[in-house]
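This is the structure, below, for whatever I ask next.
All protein chains but one are shown in place.
In order of appearance the chains are A and B, and numbering begins at 1 in each one.
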Amino acid sequence: MADKTYDVIIIGAGVVGSLVARFLSRYRLDVLVLEKDSDIGTGASSANTAIVHAGYDPIPGSLKAEMNVKGNRMFDQLAGELNFSFERRGDYVVSIGPDEYGKLETLRQQGLANGVPGMVMLDGADVRRREPNINPDVSGALWASTGGICDPFSVVVAAAENAVENGVTLLTDTAFEDFIMEGKRIVGVKTNRGDFGSRWVVNAAGLYSDVVMHKAGLRPEFKIVPRKGEYYVFDKAEMTINNVLFPVPSETSKGIVVTTTIHGNTIIGPNALEIEDKEDRSVTPEGLSEVWQGALKLVPSLSLKYAIAEFAGLRPGGNAPSPNPNIHYNKDFVIEIPKEVQGLVNLGGIESPGLTSSPAIAVRVIELLKDAGEKLEEKPDWNPIRIARPRFRDMLPVEQKLLIQNDARYGRIVCRCENVTEGEIVAEIHAPIPARTYDALKRRTWLGTGRCQGGFDIPRVVEILARELGVSSLEISKKGKGSEFLVRPTKDVETE
Amino acid sequence: MLKQKYDVIVVGAGPAGLAAAIGAKKTGAQDVLVIERAQELGGILQQCIHNGFGLETFKKDLPGPAYAQRFIDELTSLHIDTLLDAMVLDVTSERHVSATSQWSGYVELDARALVLAMGCRERTRAQIALPGTRPAGVYTAGTAQRFVNMEGFMPGKQYVILGSGDIGMIMARRLTFEGAKVERVLEIMPFLTGLTRNYVQCLQDFDIPLQLEHTVKRIIGNERVEAIESVQVDDHRQPIPGTEEVIPCDTLLLSIGLIPENELSRKAGVALDPVTGGPFVDERMQTNVPGIFAAGNVVHVYDLVDWVTEAGLLCGRSAAQHAIAERKHAGRRVRMKGGDNVRYVVPHVLDKESLAESRQRLQMRVTTPIEAPVWVEVMNGDERIVRKADLYARPGEMVSIDIPQSAYDAVQRASELTVRVVRR
Partner (left out) sequence: MAQEHRTMICITCPRGCTLDVTVEGKTVVKVAGNNCQRGVDYAMAEVTDPRRMVTTTVRVKGGVHPLVPVYTEKPIPKPQIFALLAEARKVELTAPVKFGDIVMENVLGTGINVLASRNIPLKSKAP
C-alpha cells in the first residue's frame, strides 16, 4: 500500500477533472489528480468547437440539460476568477429555406423548458443584416444571447493551475491501472507509477470513463463510443466570420458549425463519426468533405484556399439512460456516487455540452460528497483567483513596451504568425503546471497555429525548450515520449 | 544606435533585402536600415548550403551562404544599419514602422521610403488537407533544411518527400549525404516541378526513386510518423483505388510550394495580386502605396536568386530616389504653428514655392477674445514676415491673413512660421 493516503484522487485532468480539482481545492482535503498524458487537457478538452452552449439542445429533464444551463450561468464568474478567455457573444441556429424555419420554434420551446433565458426569433432579413456572409436563402434564426465562445484549453490550464496553487497535487504521465479495494470499499488506485491510497476516487477519465467504471465492477453495459469530429481552421487575415452559426440540428448532432475561435480564426466542423479506436484523431478526406459541404450550406462564400489547419477531436459519447424516470433518453451524462461500491464518484459520457457543463458538474460532485456524509470544511486561505500570464499579441503597444522594458525576452518574437514571444514561452515552461512539450506550449500560447503552422518557430522553440529544461534538443518532443522532433546530431552518422 | 527616421528602411535581409539596401545606399540614400528577424543577415541563403547560386550575377557557381556573404560584406562596407533578431509588428501607409527585439526593445521608426523584402513561406500539410494523424515527423523541407544544415540535427532517419520542388530534391541529396535513407520522392503532377538539373544531380546520381502522379493518401502514426500511404492519381489528380502502398518511414518532408509573405504589406494598405499573392508593382517596384516598394519572393516566387538580386537592386534604387525627392520636398515645406492667442492655423504646412505662384491665405481661430485693436502677425522666430491690423479678435470669428508674394525670400529662410494675435 502507498505511503500516503489522499482524501480524493481524480482520474483525468481534462476540463472536468481540472474543474473538480479546482472546486475541491476550496476544502481541507488532500487531492491528487492523475493524468496519463504528458500534459493536461489533451483529450476531448483540447479539440472541440470551443462553444459555451446556451442550453436549448439537450432533452428537457436530462442531466445534460440541467448541467448545460447551470454551467453556462457559471462562466462569467469563473472566467473572471480564473482569467481565461471567454466572450458571451451569443449564438444563432440558422434555418435555410422555408422548411427548416419551423424547427427553430421547437428548439426555442426546448430552451424555455430547460430554463434558457434571452432567446429571440429572427427573420431572414435580420440574420442577413447581422451576418452578411450568411447564405442568402436564410429564412430565420434562433438567437440565444447566452451562448458564448472560450479558449477551452485555457479553461483547463487555469482551473488546474488554480487547484495546484491551492494545494492540489498533479501527476502527469501517470496512468490509472486498477482500483485497490477492501471488500466493497475503494481504498486506492494502482498506476504505472505506483499505488496511491485514497478515501474517494473521482472518475473523470473522459474517453476511458467506461474502462475505469468496469475496473470497479460497475455498469458493465456502459460503453464510451468515441465520436470523431473533424474541423478546418482558416487564416484570420483572409476571412472572418464573427458569429457562432449552427445549422438546424439533426437527431444525433448539432451539425456542422461555422464559428470563430476566441483568437479570431474562423473554424468549421465537426462531423460526427462513431469509431472504435479511442486514440484515432486522424483526419480523412471523407470527413473533411462532409464538414466542407455542411459549412457551405451556412456560408457559401467560404474558400478552402484559406484553410490553415485541419484537426479531429473525439467526443466521449456514452450510452447511459437518463436518471430521470419521466424521460426516455439513452445518452445522458453519468454523474453519480454508485451504491454498489464505496468511495467512487463516476463522471461518464461527458460529451458536448461537456465543456459548458463542467463547472456545474464540479459543483454537483461537491454536493454528492456532502450528501455522502463528507464534512467539507472550507480553507480560510483558499484563493479563487488565478492570474493569467501576459499575452503579447493581445496587448496595446504601450503595454507591450512596458512588458519588454521589464523583461527583454518579451521583445523577441518566436512565432511570427501569432506574435508569440520568447518571454511567454519561458513563462509557460516554468509555470505552476509546466509546459514541457511543443504541443503543450502551442495549446497555452497559441504559437504555431497560424499560417505557417510552425515552419518558422519549431527550430526556435526546440532550442528554447532544451535550454530552459536543461536537456539536449534531441529530447524535445511534440507531445511526450515517442514524439521527439530530432533523431541525432547531423554529423554523428556512425552512431546509427 | 538607431535613428528615428531613415531615408530607406528595408524589411528582410534575404537576397532581395540585401540588394535593395545596397542599391539604395549606392544611389545616394543617406541612411539605410535593414530589419531582419533572424540573428544574422542572409535570409534563407544561409541554410541553402548547396551550390548553383551566382551563375548569372558573378558567373560563378557558389553555395548559398557564399553568395550571401558577398552582399553582407558589401553592406557592411557601406555602413548600412542593421537591426537583427527583430520582428516588424506593423507598418503603416505613412511608412511608420513598429518593430521589436530583445536587444532594442519596442522601437518606432519612420522611413522616407520603405522596401518590403519579407520573402515567402512554405505551404504546409494543411493547405493540401493532407489526411491522417498529426504526429511528430512531418516537416516542410525548409524547416528540415534548417535543422540539418544550421542547427546540426537530423529530424529523421528514413524519409519520404512529397513534392519534386527544388528544395525537396536538394534535401533528398543532403539527407543522403548525412547518412539518412530517402525512400521516395512523390510528385502529384505528371511532370517535375523543380529544375531538371536537380533531378539529375540530386535524385538520379543517388538512385533516389521519383514517382510522378503519386501523392500521400494518409499519414500513419500517433506519436511519430511510422509510415505513409502513397497512392497514384489520375488525370484529375484524384486517387486511383487499388494503387495504395504503405511506405515505412519516420519522416515526411513537404516540398509543395511557396507563398509570398505579405501580412505586413496588407497592414500598410498595399494591394495584392490574387494570382501571385504579392503586391501589384510598377516598373520601379513601387506598390500602390507611394513610397512603399517591394522586391524578391514577396512579389512573386523566383527560381533563381540572381534574378532576386537584380529585382532588389532596382527596388533599392527606386526607394532611394523616392527618399531623395521626399527629402528635397521636405526642405520646401514650412510648418505653420499657432502662437500667442492662436489655437491653430490652416493650412498646417506651406510649400515655400507656392509663393512663387500666388499669395497664400492663412486661417485661424483665437483662444480668448480681445475687444481692442489687434495685430495679426506671421513670425519666423523673432523676424516678422507680415502683419495686419484688426479692430478686435473673437474666438467665434475666424481670423485670416495673407502671406504676400513679396515675402517669398523671407519664407525661404524659415522651417516653421508662428502666427500670433496680440493687442496693438
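Criterion: a residue touches a chain if its C-beta (ideal position, glycine included) is under 8 Å from a C-beta of that chain, and two chains touch if they have at least 3 such contacts.
Just so it is clear, the model here is predicted, and its values are computed rather than measured.
K.L.:
Considering the complete complex, identify which of B:Val8, B:Leu33 or B:Ala68 is in touch with the unshown chain.
P.N.:
Only one of B:Val8, B:Leu33 or B:Ala68 touches the chain omitted from view, namely B:Ala68.
K.L.:
May I ask which residue of B:Gly105, B:Gly152, B:Pro239 or B:Gly338 touches the chain that does not appear here?
P.N.:
Reading the full complex, the residue touching the unseen chain is B:Gly152.
K.L.:
So that we can see where the missing chain sits, which residues of subunit B does it touch?
P.N.:
39-40, 42, 46, 49-52, 55, 61-66, 68-69, 72-73, 84-85, 103, 149-152, 177-178, 195-197, 199-201, 205, 303-304
K.L.:
Could I get the residues of subunit A that touch the absent chain, sorted low to high?
P.N.:
Within subunit A, the residues that touch the unshown chain are 490-491, 493-494.
Here is the rule we use: only the chains that are shown with their structure count from here on.
K.L.:
Could you state the distance in Å from the CA-based centre of subunit A to that of subunit B?
P.N.:
38
K.L.:
Going by the contact rule set out above, which residues of subunit A touch subunit B in the complex?
P.N.:
The contact residues of subunit A facing subunit B are 232-233, 237, 279-285, 288, 304, 307-311, 397, 400-401, 404-405, 408-409, 411-413, 416-417, 419, 422, 451-456, 458-459, 462-463, 473-474, 477-491, 493, 496.
K.L.:
Tell me, which parts of subunit B touch subunit A in their complex?
P.N.:
The touching residues are 37, 85, 87, 89, 98, 100-106, 121-122, 124-127, 129, 131-136, 139-140, 142-143, 146-157, 178-179, 218-219, 222-224, 250, 263, 266.
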